[in-house]
Every structure is written in C-alpha cells, then in structure tokens.
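So the structure is just underneath, and the comments pick up after that.
Every protein chain except one is present and positioned as in the full complex.
Chain IDs A and B follow the sequence of writing; residue 1 opens each chain.
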Amino acid sequence: MSDLALGRGAVPAAAAAPERVETPFRRFVSEFAESRLALLGLAVFALVALAAILAPWIAPQNPYDLAQLDILDGRMEPGTVGGAGFTYWLGTDDQGRDMLSGIMYGLRISLSVGAGSALIACLVGASLGLLAAYAGGRTDSLIMRLVDLQLSFPAILAALMILAFLGKGILNVVIALVLVEWAYYARTVRGTALVERRREYIEAAHCLALPTHRILFRHLLPNCLPPLIVVGTMQVARAIALEATLSFLGLGVPITEPSLGLLIANGYEYMLSGKYWISFYPGIALLITIVSINLVGDQLRDVLNPRLRK
Amino acid sequence: MSGAASPTLEVRNLRTHFFTRAGVVKAVDDVSFTVPRGKVLGLVGESGSGKSVTGFSIIGLVDPPGRVVSGEILFQGRDLTRLSEEEMRDLRGNRIAMIFQDPMMTLNPVLRIDTQMIETVLAHARVSREEARQRARDALGMVGIPSPEERLHAYPHQFSGGMRQRVAIAIALLHRPDLIIADEPTTALDVTIQGQILAEVQKLSATTGTALIWITHDLSVVAGLADEIAVMYAGRIVERGPVAEVLDRPLHPYTVGLIGSVPSRNRRGEPLRQIPGMTPSLLNLPPGCAFRARCPRADEACRAEPPMRELLPGREARCFRPHLEAAAETAA
Partner (left out) sequence: MSVYLLRRLLQAVAVVFAMSLIVFVGVYAIGDPVEILISPDADQLERERAIAALGLDLPLWEQYFVFLARAMQGDLGRSFVFNEPALRLILQRMPATLELAFGATIMALIIGLPLGLYAGLRPHSPLSRAIMAGSILGFSLPTFWVGLMLIMVFAVQLGWLPSTGRGPTRELLGLQWSFLTWEGMRHMLMPAINLSLFKISLVIRLTRAGVRETILQDYVKFARAKGLRPARVVGVHVFKNILIPVVTVVGLELGSTIAFSVVTESVFAWPGMGKLIIDSINVLDRPVIVAYLMIIVLMFITINLVVDLTYSVLDPRVRLEAKGT
C-alpha cells in the first residue's frame, strides 16, 4: 500500500519540479529529519559506534592487555594522572584499568553482541515468519504457537534458562539472545507477509511461474522490510540491555574481556565505599547507547508505519 | 421562567472557529436564530455545514482548538457565552439537554444504566439516592421502556440501538429541561423506530413546553416534526422560515437543490436532481456567497457577501438571486 501510494505521489512531484525528484528514499530521509530528537539520537549513536569501532586506535590503553595495566593505579579518581603518564579522565577500576578505555572496548563487545544477535535473530525469525505466512496451515500454526509461547515468557527468564543449560560465554549469550528474540521478527514478518501475499504483484509473480524462493525473497521480503527495520532497531537496544544484565549477573561475557555490564558489576563492591565512577560511567555509556537507539527507533516507527501516513 | 413572549433561546451572530495548524476553520460563522417555548427548530444541512458545532456551542462543549469567538447565546435572557464553567455545568443536563447521534456510543459501556442515570439526577438535585433512582425509573417508563426497574440494572450493550437512544432521551428528560438539542438522534436507527421516537419527542415537547433544536440532514424528518426550519451551508444559515413554507417554496438555490435531491413519490420516474460540485472546505473560504461555485443562478453580484434579508413575510434568506419569481416552477 505504502509503496503504491509513494509511487503515485512521486509522479506529480516530478512533473512539477523536475530538478528535485522525490524518490521514496528521499521522502523517508526528509520525514525522518522532521524530528530533531531523532536526528540527535542518530548523531549520538554514530559517535558511540565510532568510538567503539576506533577503540584500538584512539583508546589511551588496551584494557585487555594485562601488561599495560598497573595495579598501583587501581581505583583512582577521575582526572588523576597515572603512572603511565596519561590522565585517567574517568578514573580506573580495581585492576588499574583506565575506565575510558574499558568503556570504549566494552562498547565494542556490547554493540557487536547486540547487533550480531539481532541480525541472526532477524534472519531466523524473518525466514520462519515468511515460511509461516507462505505455507499457512499446520506449518503456520506450529510456528505461531512457538512464537506465542516464546513471547509469553519474559526474555530475561528465557535467557537465564538457556545460559543455565548451555553455560557462560559470549557465543552462548548470542545464542540465548537469538532464541529470545527471533519470535518478534517472525510475528512481524508473518503479519506483513500475510497482507502482501494477497496483493496483485504476488499473483502476477505466481502467474509467471516464478520459483517459490524467488517469490519469497525477491518479492515478499522486500515489502516486509520497513516493519522489520523498526522491530530490528528496537531489538538491538533490547539485546544490548539484556546482554549487559546477563553479564552483570555473571552469566555473560568472560571476566577477561569485560562488556559494559561486567564493568558495572566490577564496580559494585567499591561503590559502597563511595568509589562511584567504576560503575557510574559504564552505566552512562550504556544509557546513552540505548536511549539514542530508542530515539531513532521511535521516529523510524512513525515514519515507516503506513497506518500513520496520511 | 420568562413569559410566553420571550423565546427560550435566541442566538445572535454566533461565530465558532477552530484554530487548527492549517488555518482558521470558521465552522459557525454569523449564525442567528430563535427558538420559542414549546417549538421545534429543524437545523438542516450537509455534514460539515456547522450544524453540530452550533449545537455544541449552545451547550458549551466546543473542544479546543475550537471556541466561540463572538456572538450571544441568550437562554431565557441569560447570555451563555458569559457564564462561568461552573454556571454552565449547572445548566447542562439540567435546563439544557443534548441527545447525540449514535446511541451505540453515547452510553458508557462499562457503567450500568442506573449509575449513568442516577449520577445525572444527583448532579443537579439534592435528593437521596433512592429518590434519584425513582426518578430514573420514571424517566425510563416515560420513553416507553418496558419493565424499567429491571432494565436499570442492565449494561448498555444489553440494549438494542433504539432502546439505547430511548435511554439517552430518558437521561435528557430527567430534569425536564427547557431546551433539548438533538443532534441527528434518529439517523442511526431503523425507520420504524425513528418514527416512534419522533412521535414521542414531539408529544413531549408539546406537553412540557420544552423547546427543541433538531439537527439533521434529513429533510423528511424535519417536515413532519419542526415548526421552523433553518438551512445551514458552510457555517452559515442560508435560509430560515416556517417549515411548510420553506419546503413548499424554497428561496435559496441551495434549499432548492436540497429538496430536489430528496426522492419523492410525486416525482417518480424523474431523475433525482443533484447539486453539482462539492461542499467547499471551510478553511480559506473565498469571500462572497459560499454556494456561488455550485449555484446555477450565481452571477457577478454573488462575489460580494449576501446579507440575511427578509424576502417574504417571516421568510429570510442569504441570497442575491433568490427564487422569488415562480414558486410553482421550482417545486415541479
């Protein structure tokens, strides 16, 4: 529906002002930019992602390299100059790890676990959702029963159980996150695909006797993309928060390569003696990341939701 | 109460505008009429002509971004536009009552009928709960609901549409109001039920002396019910007069068109006449007569704003080119 409407809308616009052709993408960009808050969220997220990607080159220290850590610099307040000669702007943790570097490296883990699990969950969920919508009947009801069951169970609990059976470790965290989140994608894709399936262009594809996989992935899937992008954005934020929570509980990433959640957990015991920064700053980084993604996701939902479009 | 000579309601130059982001919508623009005691005014127009907003302006329930910009609404001599919210609240449901269009939507689905009736009694009268209940029961009986005592315990969804509208009317009648504003109350009902309700309302109005404003788009309803008729178009009253005269000999081309588009037994076989074009957007209404673009009689003069003029005794219209010459021809 939205694409048809877009196509129709584009023709008179092009006729009126040939120098500025309004493509669906341009329209999407300009509508997204209507919210300054969302733009701010996007900018902040870009900064966070950049800091994470460039961490090995811009971080003052490699926090995973124990040789670089000086235990004498442990639990230093933010702003003190350490033995290595540079300033610990955000202080150090108990092992003398520079918190700023720790946060940048921790962001790498948090973001890649979040994005990676969201991507895999998206692939799995979207495929199953497409299958459910396309096959219908028993396949559909079996998949959707599983979805219902999964969604009725709180994510944290399901993840805890899976980790309890599989054990700790980054890979197992990713598996747990995927198992917890695939259902959202499956439900979204199935809903959209069921609507799209009855449209003329799918019937036309059937008439041309195109192979099933081609109809599924070249015709149906692209039309399910907008809602999928919205769900995906929100799920990345959720995955990051969940990973942090699991790591905080000691069930996530190994202690040698701490993510943000583990950094916060490490600071827990020192906080009671007033050394707040070990937990505080990683939490702020986590908060900024999640809020910025949510702001972008909120606006994406408004822009990409055909029901809200006039 | 004032004497019989003074009308129950007199609206003078009422303007209600909606200040939207896209611009000012003049939903009601310079509307004047009177409703004497015990009489029925039929307020007729297409949807969007401002007739409902007129009703809500009188009862003081125009929601933002809309508000009454100017004009007077004299109810028994008091100007309602000058009353405080609390004074207005005291009149609502008490001296002035309103009945809404869709009976499926006007009763709160999660409250029992007795709750919704008793709260109305208690909002305006210092009586005991039992007394309030008694009044509610009597009102239900009055509008022809069988076994009212039992029905008081029911929830709205247990009633049919016609029954719900009777309940809504019973609520409106609880305090024997001096004025009832009925906003298309029979539109959503079956024709037979519509007839019953019309007959009952007419009887009530005549016996209790209640003035009635009946808002509708249906000329046939007004024909049997109203004493006076006021035709609204694009926020203005374009024609006003006694109902029989207006329907027999309409003056304004819009009224002519409206009557022509009603199917009638007398004109079987003839094609129904439509009014060409569309209702204009109330946003940025061009100056001059709003009906100009659709009017077969319009000419240069209509670029100016036509004033409301008395064209025949007791008959007013807002038109430079009224159908004065040959009444017989237009009715044919």
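The rule is short, and it goes like this: contacts are C-beta pairs under 8 Å (C-beta built on N, C-alpha and C of every residue); 3 or more make two chains touch, one makes a residue touch a chain.
Just so we're clear, the structure is a prediction, and the values are computed from it rather than from any experiment.
Novice: Sort through B:A168, B:V243, B:L282 or B:C319 and give me the one touching the missing partner chain.
Specialist: Hidden-chain contact among the options goes to B:A168.
Novice: Among B:E72, B:D90 or B:E131, exactly one should touch the missing chain; which is it?
Specialist: B:D90
Novice: Applying the definition given at the start, please give the residues of chain B touching the unseen chain.
Specialist: Interface residues of chain B facing the absent chain: 59, 61, 89-94, 97-98, 100-102, 105-112, 116, 119-120, 123-124, 155, 157-158, 168, 171.
Novice: Write the list of chain A residues that the hidden chain touches.
Specialist: Residues of chain A in contact with the hidden chain: 149, 152-154, 156-157, 160-161, 163-165, 237, 241, 244-245, 248-251, 261, 264, 267-268, 271-274, 276, 279-280, 283, 286-287, 290-291, 294-295, 298.
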